[in-house]
Each structure stands twice: as structure tokens, then as C-alpha cells.
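Only one protein chain is missing; all other protein chains are in place.
Note that the chains are named A and B in the order they appear, and that numbering of residues resets to 1 at the start of each chain.
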Amino acid sequence: MTFIRNAWYVAGWDSEVDRAPLARTICGTPMMFYRKLDRTVVAMRDACPHRMLPLSMGIREDDSIRCRYHGLRLGPDGVAEEMPLKSDAVNTRICVETFAVAERHRFVWVWVGEKALADPALIPDLWPCSAEGWAFDGGYYHIACDYRLLIDNLMDLTHETHVHSGSIGQPELMEAPIDTRVEGDKVFVTRWMPGVDAPPFWRGALKKPGPVDRWQICEFLAPSAVIIDVGVAPVGAGATVEQHDQGVRGFVVDVMTPESETVSHYFWGMARSFDVDDVGFTARFKRQQSGVFAEDVEILEAQQQAILANPDLRLNAYNIDQGGVRARQIIARKIREQAPVQEAAE
Amino acid sequence: MTFIRNAWYVAGWDSEVDRAPLARTICGTPMMFYRKLDRTVVAMRDACPHRMLPLSMGIREDDSIRCRYHGLRLGPDGVAEEMPLKSDAVNTRICVETFAVAERHRFVWVWVGEKALADPALIPDLWPCSAEGWAFDGGYYHIACDYRLLIDNLMDLTHETHVHSGSIGQPELMEAPIDTRVEGDKVFVTRWMPGVDAPPFWRGALKKPGPVDRWQICEFLAPSAVIIDVGVAPVGAGATVEQHDQGVRGFVVDVMTPESETVSHYFWGMARSFDVDDVGFTARFKRQQSGVFAEDVEILEAQQQAILANPDLRLNAYNIDQGGVRARQIIARKIREQAPVQEAAE
Partner (left out) sequence: MTFIRNAWYVAGWDSEVDRAPLARTICGTPMMFYRKLDRTVVAMRDACPHRMLPLSMGIREDDSIRCRYHGLRLGPDGVAEEMPLKSDAVNTRICVETFAVAERHRFVWVWVGEKALADPALIPDLWPCSAEGWAFDGGYYHIACDYRLLIDNLMDLTHETHVHSGSIGQPELMEAPIDTRVEGDKVFVTRWMPGVDAPPFWRGALKKPGPVDRWQICEFLAPSAVIIDVGVAPVGAGATVEQHDQGVRGFVVDVMTPESETVSHYFWGMARSFDVDDVGFTARFKRQQSGVFAEDVEILEAQQQAILANPDLRLNAYNIDQGGVRARQIIARKIREQAPVQEAAE
């Protein structure tokens, strides 16, 4: 298995989950999601306990779902409320599997594994997506690759030069040294560029001339998020690697959810603490980011196909790949930890 | 294996099989069918005994078939009549597998298993399709589901309320009690509704006002047909569950033939004993029925996909499913009975 099961995964943007059911397969399990009248989210196995028709094809009635095949009605707790024949006594042992679900940082999260362990405190801390004084928006790609290839991609920004040569690629970035560091279930790849000329995007954001300190700090959060702290501050304003709100700052946000071993859901966006009320800026940036990430999608799907077509070869890691390597080590360790004892003993 | 092999299956409508070969895979076996000059039907394995090109791509010459690759000519008995090189002596040990075939009730039937057991008396008795004083017509769907899901569907008409809510669904049907009964290789699900108001379709067929007795009697015939006796008779005319030709009566006819474990041929139609010469009625009804069954096709294919996507789950049966459950029990028993002794002993 290539993914951790006892973990919170993003099932969708808050805006994607509404009163009508949304079907999405997470870690190999078909699920469906809808909002109750109080707007909290219900997550169920997407198969009627009667004859397995996807419940996402059903009709939501108040906070319940009625299967479109024979009309079995299930409450938001997954328990039968009405049999196909209304005259039949309700058998409350009939139920569909439900999943722990939470809404935080603009996303709907679902816990795939053992429900008793689903502690909302374990939701990855994507604070820039929901903090006061920050604006956040983004989009979604359904991508035919292992989610770990996305993590590799995002933890190593040297690919920008080649994959994004026509958009955001900047060869000078390659010259700055990087520092890779593991802290618990997090990995940080830090690039600090003191006293440089600001590139056009950041110059426009800063709205001031003069040399800047610039940073790119990639942070992997298990099971599968990467947020990248980016920005510039005027030289002498006091920005440091640890603390840098003196200029303009944003986070590139990427959350990957495995659908299967070779298909993933990719949620991406940008959070920023400058010009937060400029909705035009938000919309323009989202359109640009969508185009840049479409370039990654093309590369990553080709990479996945090549991995399948060359089963005798292995991925190799160089210096630049240390961020992805460390992230994969954390994932592998957590998979081992949650394995049944007998398996772990092998 | 999910289907009985020693059984007659519908290979096609009588109108589908003509002088030009028709290719159709039945129970996993590629077959081809054509009519001889005397209009009887030939059924052969759809692979030339020489280099396996489908014989259905060949050219029929009189009652024989000539392969389009090298010209091997086979008679309607499957035996070689001419070699690829005409000058070569004919080797009559060269032959293609042929299948027992029969034409009855407007369908062409083929016996898939042991040829010696192919007794035409075993053809399911779809008498309304061919009886004097009855009109019968219908159509064909190629559907990506296990044929037994179709049987389940047809043996339980409660699904009409939800699947066909926009067409023939009638919630009041759900209130009438049903009776499920097994007789040999047949299963009957009977719903008798005495003294009710006739729905519009039956009122128009009856052409009389006043309360009616109404019935729906689903009959499963092994290996895989379901015919549904439907109609109304004026109250007091003497109609009973056993005998009910006092009003207007029809049969919804459904015959399912497995192509593989997850793909089926679905032949459907309507036989009726009223207005039998009204060809406009026949055509209009067929068009309507085609639309209704297309609603089932959508549901059944989604159900099949859900079964494959949720391998840890099982279909469950409630009261309403007893007809399908009994039909599946008969199928399973007949599969066991025809299994070789050593397999059965396991």
C-alpha cells in the first residue's frame, strides 16, 4: 500500500460540497459527501447497503439520502430510516458505512481509516488558508499519477526552470543554496535569498523599489500536503528565515489525496496577506496558477506512464530531491506503524 | 461461473438473423449466426478452424461460409468443403464447432453446453410471444452488467417508483401485498389488486369506465427469462389470479443472455391480446418501452460498476427481493448440478 489510512485527507473544497451529493473515491474507497441543513458535512460509502447502487445517484431528502433504485432511505448517521416498501418495519441494523468528516481551512476533510482515531487535532495545519487577514482561493485537478510524485514535484522547485520555462521558471533561483530539515512529521526545504532584485510579480506586490530579501520555504505536512511560504521584504526591514512578515508574503497551497495508487485528487491554491480585498487580483492569480499547474499535470502523468512502462527501472534521488525523499520516508514509516502487528513483524 | 451452460439462450430476434452472418458472444463463446436458404439458422464458433479469423467476416455462399482470409469453405454442418488451395484435397476432419440452434417464440435460441443434451422441449415457454391472437414486438440493449442484476430488477417491481418516477412509476403499486412462489425452475411474484381505479394506460386499453381488478405476475423461467403478466378486468367479470382473460391482458417479455460475467444481451418486448392489429399502437408502445428500459440500463450499469468498485461489500436482500433471491437460487443449483462430479465433490 502506498498511502497512510489513519489520516485526514481533503475530500473537496468547501465550495464543492453542497446539498446535492458529491461522489469521490478516496484511498480506493468510493465515498459520497453532502451537506445537512445545518451545513455540516456527511460522508458515506458510495454504495447503498441494499443493492449497492451509488448513493450519490440518490435523492437527498432533508438531511437523509434516498437510494434511487428501490428507495431505501438512510439518515445522516447512515442508519436506515425507511425501507423500500414503506409498509415494512424499519430494520435499524441496516446501515451504510459513514466516515469522520471535518471542515477546516476551506477544505472538507475525511478520515479514511479506523474511525475511533479520527481526532480533528490531527488535521494538517494549513493556517494561511483560514487565518484572519489572509485571502485564499484555488482549484482542483484530477490527475493520473501516484500522489507521491506530486509531493516530489512540490518539494523540489528546481523543476520550475524546465517545466515552467514559459511561465514562472527563473534560472537564478537555482543558484541559491537550499536547506532540508525534518521536524516530526514535517519536512522543510528552505531557500533564503538576501539582497536580491525582486522579480516582476513580487515587485508589483511590494509596490516599492529597492533590493529585497526573498524566500521560498517548502513545508511537507503528512499525510500529503505541501505549503510553500514565498515572498519578499525590503533589505533592512528585519525579515529572517523564522519571521518574515515585513514585506509581502503568500503561501502556495497544495493538497494531494490518493484516489488509487496511480490516480490522485489535486487541490491547489494561493493564500496571501497582501491586497487581500482585491478580488480581481485573486481571480487573475488563480487563472495563472491553473495554467502553471496544468504544465505539471502533463509532466507528472507522463512520468507515471513511464514508471509503469519501465518496471525494471527505479526512481533515483539526487541532492535536489532530499525534500521529497524525507517526505516519502515519513509516509513509509507511518504506513509501517499502522500495519497490523503480524505484518509489521515480517 | 455465474451462468448455466446446458441451457437454451436467446441469440437474437428472428429479425436480426438473416443471410449475412451475425456475430454475438454468448456465455463467453464467440459465435456467429446466419440463415440457410430454407431459412433455418446455423450457429458456429466465430473463428475459422484454419487461422481463427472471425467467420462472421466471411462470405456466405449458398448455405456455406467462406473465410475471408484464405478462403477455407465450411458447410452449414461446420465441415470443410473446400481448402484454401482449391487443388488441395478436402480434409473433412477440418471443421468448426457448431451449436444446436432453434427458432421459437420469435427468437433464435442457441444451446451453449453439451450438444447431446440440447432438447428443444427445454426452450423456456414464452407462449405469449407466438400464440395465436397475440401481437408481440420489442427491441434489444447491449448492457454492461451481470445478467442476474437484470433478473433481480425485473422480479421486483418496487423499483418502478424510483427508477421510473418520470415515466411509469406508480407509488400506489407499492401498497399491494405480493406473493412469492417457486414451482420447479420457475419463480412467480404475484400482486393482485382487486377493485381499483385503472391507471390511464389500462383505462385506454379497456375502453370502459368503472372499477377493475388489476394484476402484475412476474414469472422467472430458467436460465434467464422474466415475463410479466399484466392487465385489468372489470370488477365482477370473473377474473382470478389463475385465469384472467376477461379484460385486457399483456406480457412484458424480458430475456437476458450473458455475454460475459459483466456484460449481457437484453431482449425486451411486449406481447398483448388486445388491439392486436393496431400496428401504430405496437410501434408507439415499443418506443415508450425502449425509453423506460433505458432508465434501467443506466441504473444497472452504475450498480455493476459499484459492485466492482466495492469488492468488500455484498448485495443484501430484503422482503421485496425474494423473487430475485429465488431465481438466483435456481440458477446456482443448476450450475452445481451440471458441474463435473469432482468439482461438485469439493
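Just a few scattered comments:
Criterion: a residue touches a chain if its C-beta (ideal position, glycine included) is under 8 Å from a C-beta of that chain, and two chains touch if they have at least 3 such contacts.
Predicted model, so just to flag it, every value in this text is computed and none were measured.
Only one of A:Arg19, A:His162, A:Arg181 or A:Arg287 touches the chain withheld from this view, namely A:His162.
Only one residue in the set A:Val279, A:Leu315 or A:Ala332 touches the chain that does not appear here, and it is A:Leu315. In the complete assembly, the contact with the undisplayed chain comes from B:Arg51, out of B:Arg51, B:Arg181 or B:Lys208. In the complete complex, the hidden chain is touched by one of B:Leu37, B:Leu85 or B:Ala116, namely B:Leu85.
Within the complete assembly, A:Asp152 is the residue of A:Glu81, A:Asp137 or A:Asp152 that touches the hidden chain. One chain is missing from the display, and on subunit B it is touched by residues 25, 30, 45-47, 49-54, 57, 66-71, 83-88, 91, 94.
Not every partner is drawn; the one left out touches subunit A at residues 152, 156, 158-159, 161-163, 174-175, 299, 302-303, 305-307, 309-310, 313, 315-316, 318-321.
Here, only the chains that are shown with their structure count from here on.
Taking each chain's centre as the average of its CA atoms, subunit A and subunit B sit 49 Å apart.
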